[in-house]
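What follows is a single structure, and I will ask about it in a moment.
Just one protein chain is left out here, and the rest sit where they should.
Should a chain be cited, it is by its letter among A and B, assigned in written order, with residues numbered from 1 in that chain.
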Amino acid sequence: MTVSTTPATSRAISVEINGDTVEREVPASRLLVHFLRDDLDLTGTHVGCDTGSCGACTVLVDGLAVKSCSILAVQADGASVRTVEGLASDDGELTALQQSFKDCHALQCGYCTPGMLMSATALLERNPHPSEADVKLALQGNICRCTGYWNIIEAVVAVGQGGAA
Amino acid sequence: MLLREVEYARPATIEEAIALLSGYDGARALAGGQTLVNVMKARAAAPDVLVDLADLDELRRIGFSADQSALELGAMVTSTQIGASSEVEVARPVLAEVVSTIADVQVRNRGTIGGNICVNDPTNHLPPLLVALNATMTIRSVAGERIVAAEEFLIGVYTTAVEEGELLTKVSVPTRRPGSGDAMDGVTLGAHGTYLVSAAASVSPGGVRIAIGCVSAAPVRATAMEQRLASGDFSEASVRAAAEGLGASLDPPSDVHASADYRRHLAEVSAVRAVLRAAQRAKG
Partner (left out) sequence: MTAVETEAGTRQHGAAMGVSVPRKEDNRLVQGQGVFFDDIKRHGMGYLHFVRSPYAHARIGGIDLTAALELPGVLGTLTGDEVALLTDPFFQIAAPPGGHVRDYALAVGKVRYIGEAVVAVVADTRERARDAAELVMVDYEPLAVVVDAREALRESAPVLHEECGGNLSYSDVWEWGDVDAAFAEADHVVSIAELHFDRFNSTPHECSGALVEYNRGTAQWTVYTNNQFPGFAAIMMGPALRAGLDKLRLVTQDIGGGFGNKITTHPQLVVCCLLARKLKRAIQWTEWRTDFHQSMSHGNERWFQDTEVAVKADGTLLGFRTKAIDDAGAFLRYEPLGGVIWSQVAGGLYRWRNLRLEFTQAMTNKAPVSPNRGYSRMQQLWFTERVIDIVAQQLGFDPVEIRKLNYVQPEEMPYETPNGCVYDSGDYPRMLDLALELIGYETIEERRAEAAARGKLLGLGIGSTLDSGTNNFGQSQLVNPALQFSGNNEVATVKLDIFGEVVVTLGTTPQGQGHETTAAQVVADSIGCDVDMVNVRVGHDSYWNSHAGFSGTYASQFAVTGLGAVKGAADLLAGEMRQLAAMVFHCSPGDIELGGGFARIIGNPDAALPFMALGAIVNANNAGFLEDPPTLNCRFVYRPQFDVPDLERKFGNLTLTYATQIHACVVEIDRETGVTEVVDYAAVEDCGVRINPRIVEGQVMGATAHAIGAALWETFAYDEDGNLLTPNFYDYHVPHALDMPPLRTGALESPSPFTPLGTKGMGEGGGGGIHCICAAIQDALRVVGAPVVTDSHNPYHRVWELIRHPERSRQSVEVRSR
């Protein structure tokens, strides 16, 4: 058996995070969200429940929206992970989606926002001009307790239409 | 939210995976983890060794049996994959339709067909559907392979025909025949939410198969209703008449979302709706 097939309570992993390769030894029990938040200080990814139900922790793993509370850090070994910190450019230029969230008042407390942005980013990469129904489906895994979703849906649809109305 | 200490291994081959599952006490296969990781967070389960199947490419394939009679889905095929598969679209489109309503995008991106049925939560979508479709499951162990029908496979919550040291590798679903149609119905807690009751139906020239979810630890075949519909009369009156007594034959649980009585009633309504839609589709 190779090293990776021998069971162990921790493991050295290599993950590409927002374009940078990170190599760390992590306990097998550590959730990806705690690896990001506690070990790497990427605190933009949030935790809003303990049952994998709320989507606040959504990140992109190899381009797919994933709840980082429902995957172990060791499972992300070899993967490419994108978090909310990886959206705007280094000089602070926002993506069209981030700008649209601002324009449409699509956030209040901002706690769900990073997860919403990641789910919507994955949608827009696959479907640049989503309908309202497409957006609702894409955001079904992300709870928001402030906005009632209406402005969030409007913000994502607006990106596909070239900006806020 | 916080897991107990656990050992982790990521085998490169099915053989290695089986060796790990049979070689370590408390070893458990980790598929997409959308249920298992969350159960471990609640500390309702605490496996000693997680055997991550992520690298087993063979389990991620969608294809056909040699004689083309069955659609074959590897145990690690995700809901997102099923939803986008042209093979599924051609061979058994109801699978794509149903998995696209499982929870949400994130869960579908990681959740697998194997995980969904091995968990066999009574509220899960695929167990009743696969019973109605008369699917079979391929289980591998050191001793070799065996094939089990869906009804025998699904035993109870977290309990299936997969025994210690064994691994579910494949789900085979008969390809759709002319004159057949499938549908699933039920009531969920909010759109795409947890099923309170589900019913899956598959109508074909040979008869109808109906399976009810959420009313027992495993899907329940509505055999009396199936027999009454053997004549092939799928008019609304006939289907409604056939469903009578189905509820009374069930012993569903009562919980905060639905009383046992309500579930009995929903089982009849859902079965009727699933059969009517399946029959409609069978007509083409």
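Criterion: contacts are C-beta pairs under 8 Å (C-beta built on N, C-alpha and C of every residue); 3 or more make two chains touch, one makes a residue touch a chain.
Because the structure is a prediction, the values reported are computed rather than measured.
Screening B:M1, B:I14 or B:A45 for touch with the missing chain picks out B:M1. Remark: the residues of subunit A touching the chain excluded from display are 27, 29-30, 34, 37-38, 41-51, 53-54, 56, 83-85, 87-88, 92, 94, 98, 101-103, 105, 107-114, 117, 135-137, 139-154. Touching the omitted chain from subunit B are residues 1-5, 42-43, 104, 187, 189-194, 196, 255-259, 262, 265-266, 269.
Here, only the chains that are shown with their structure count from here on.
Chain geometry summary: the mean Cα position of subunit A and that of subunit B are 28 Å apart. Against subunit B, the residues of subunit A that register as touching in their complex are 1-2, 4-9, 11, 27-31, 34, 47, 50-52, 55, 58, 64-67, 69-72, 74-75, 77, 119, 122-123, 137-138, 140-142.
Interface residues of subunit B facing subunit A in the complex, by the touch rule stated above, are 1-12, 16, 19-20, 24, 27, 30, 33-34, 37-38, 41-42, 49-50, 52, 54, 80, 103-107, 109-110, 191-192.
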